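Structure, as structure tokens:
All protein chains but one are shown at their positions in the complex.
Letters A, B and C name the chains as they come in the text, with residue numbers starting at 1 for each one.
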Amino acid sequence: MTNKAENVIKEKDLVLIYQDEKRQFLTQVVSGLRLSSDLGDLKLSDIIDKPFGFVGKTHLGRDFYCLKPSTADLMMKVKRTTTIVYPKDLGYLILETAIGPGSRVIELGTGSGALTMVLAKFIGPDGIVYSYERREDFIENARKNVERAGFVRNVEFTCAEIGQKFFGQNDVDAIFIDVPEPWAIVPAAAVALKGGHHLVSWSPNVEQVKRMVEALQAHSFQRIRVKEIIEREMLVRLQGVRPRERGITHTAYLIRAQKVIAMQ
Amino acid sequence: MTNKAENVIKEKDLVLIYQDEKRQFLTQVVSGLRLSSDLGDLKLSDIIDKPFGFVGKTHLGRDFYCLKPSTADLMMKVKRTTTIVYPKDLGYLILETAIGPGSRVIELGTGSGALTMVLAKFIGPDGIVYSYERREDFIENARKNVERAGFVRNVEFTCAEIGQKFFGQNDVDAIFIDVPEPWAIVPAAAVALKGGHHLVSWSPNVEQVKRMVEALQAHSFQRIRVKEIIEREMLVRLQGVRPRERGITHTAYLIRAQKVIAMQ
Amino acid sequence: MTNKAENVIKEKDLVLIYQDEKRQFLTQVVSGLRLSSDLGDLKLSDIIDKPFGFVGKTHLGRDFYCLKPSTADLMMKVKRTTTIVYPKDLGYLILETAIGPGSRVIELGTGSGALTMVLAKFIGPDGIVYSYERREDFIENARKNVERAGFVRNVEFTCAEIGQKFFGQNDVDAIFIDVPEPWAIVPAAAVALKGGHHLVSWSPNVEQVKRMVEALQAHSFQRIRVKEIIEREMLVRLQGVRPRERGITHTAYLIRAQKVIAMQ
Partner (left out) sequence: MTNKAENVIKEKDLVLIYQDEKRQFLTQVVSGLRLSSDLGDLKLSDIIDKPFGFVGKTHLGRDFYCLKPSTADLMMKVKRTTTIVYPKDLGYLILETAIGPGSRVIELGTGSGALTMVLAKFIGPDGIVYSYERREDFIENARKNVERAGFVRNVEFTCAEIGQKFFGQNDVDAIFIDVPEPWAIVPAAAVALKGGHHLVSWSPNVEQVKRMVEALQAHSFQRIRVKEIIEREMLVRLQGVRPRERGITHTAYLIRAQKVIAMQ
């Protein structure tokens, strides 16, 4: 078996056109369109049928690279209506649950769909993501983002006010919560989640974390842990190796907990 | 569709028996065996047919919780013959590639199999992990670890000296490298990897990182980046919220790069 | 001018006897006493009249080094009755005030005297540290620690319950607060401190920080800032350079503010 054929760039594919660290573009290939930067133009039709990894030249003779977008690229380059979860945080959180191909997962709220597409990707064709959001316009934008990334088949979007009783699912394998008041969702989440399984949530402020942890304790969640994941870039250059001097210093505190079935 | 049935604990299942933060055991359920801690004994046969999330009592009357192991739990609780990659690092690295259900991935070296099982989980039944290791005894231990976690079907182990030309695969979707001298593998990796796709590698020391980056540059890899992921636990307690006072302060520097197809 | 003479080890001097990273002892030189480790014994009388920097040998023939204790060594090697402030935190805090030789400073509470001795050192013979503590036994221990370090002349210890009105000084150049409920001291501190000058305080928990900041705002302090200082050790070894793998990950949040004189 070879999937060499699959590694050829086709119409509608997402390609990461990379020139250098400051010029990298997640681009959907549409014949007739051009991509332009100060290093020159390229016709997207010229890269169709080329393999991923292809090195081309702009009309100014500068190199560009046709790279495969990573999952992180797909997330980070969505059209944003909201702040999004970062790969450093989401990668950790996914491993803190038990989800994989075939899982059924609730996400709340949909936001820009960055998380939605990653969940949809990892649960695969046999799984399903139930994505809740109270703003119709956010869902519209998120649906386009997820569709463009190729993962919309296994997502069911629901526009609903975030209340205490609204989930239409039971026995889901994990619940991902990204809303400003996550504690309000805990009762509904405790109903929808499979016993022993994982709820994860993240918030930028300490007060939110504290209130969420109290809500989880009050609803018999166990093994509650809060982590912060800090990413530090190392610059490896001829003149020397050192951490980057400026950058992102905080995104969110990450909470994980597991549902227990209280005895009667 | 419901998979409630699947959430019942059965013989051979892996259960995370949790008493408190200092007493948590990843346990394979085997009737006739007992689990003991200073908080008392429990018979594993007593939890068969109970749902995940079940709260039981030891013979001393202390609570224990039957929780679903997360992917991170499966990794961290392998029987170790080597140091292993940490969830904070691996979660980030997986998102830095394009792998998902159905992917074909090379891993080198197998080590204790912690990475192997996570890759096998996320590539799912239609994917395959080619896992290389030069020590037969490591493979034996890793195979048991992966088997116990339930993901051995889609792994092909190969015992081979790590040279420059040995991979038996072409067009794999990603290569994960965890060996002391990763630069020696770059030529072979450059052949086996699909164009435009991702190689990731990690090392504890700066010198290793520098030499690896130089090897990647020499073999036309592009978009090379080095990150460090630092995990910080927050303690959320009645008496106050604060970061934990002592803990792990370094594991590894993480490298990612993408293969380009040099022009002729 | 030369102070070579002063660099000779004399009876009663504090010497940092260093054998390796695991064997380093802040020792007061007393003839007739011996220092012992698993690398052998040395007679303290043998190092009298030797210069600092002297390399001696234990009775087992192993090297030891007679080093000058740094200010950080003096702090870290006090006999402790309490947790102490760390050099990484205190160094930063001192620079966040305007104190120097000749300053008058209030400290509360005395604790083990680690902060006391550093303040006493930097304000010099023309300055004074007013050190308050409610526990007599803590003062006794701290006085011995500060005396041994040689800085007791410019310290005035007061044993007093921490209330709202008790400072006997006005117009001090800075106030250093290290108590569990620093907000209770803010009114008294606002009276004792010179206009425009600096109050610093530190606490391990977020809630303490929040309440302290609110108290400072309520008493017209301005330019309030909260920082955390994280120390990371780099291991530089033949086999490679990397951060240390385990260590201290949190000590305290540091608060600084300046007093303004409200208009009438």
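Quick note on the criterion: contacts are C-beta pairs under 8 Å (C-beta built on N, C-alpha and C of every residue); 3 or more make two chains touch, one makes a residue touch a chain.
Computed from a prediction, not measured in an experiment: that's the story for all the values here.
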Worksheet item: Of the residues listed, C:D41, C:D137 or C:E228, which one is in contact with the missing chain?
Response: C:E228
Practice prompt. Can you work out which residue in C:L44, C:L90 or C:V179 touches the chain that's missing from view?
Written response: C:L90
Worksheet, complete the sentence: Had the left-out chain been drawn, it would touch subunit A at residues 204-208, 232-233, 239-251
Practice prompt. Against the chain that's been left off, what residues of subunit C make contact? List them.
Written response: 2-4, 7, 16, 18, 24, 51-55, 65-72, 75, 87-88, 90-102, 104, 118, 121-122, 124-125, 170-171, 194-198, 206, 209-210, 213, 222-236, 241, 243, 253, 256, 258-263
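Operating definition for what follows: only the chains that are shown with their structure count from here on.
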Worksheet item: Whole-Å distance, subunit A centre to subunit C centre, using C-alpha means?
Response: 47
Worksheet item: Between subunit A and subunit B, what is the gap in Å from one C-alpha centre to the other?
Response: 20
Response to the item:
Residue numbers in subunit A touching two or more further chains are 206
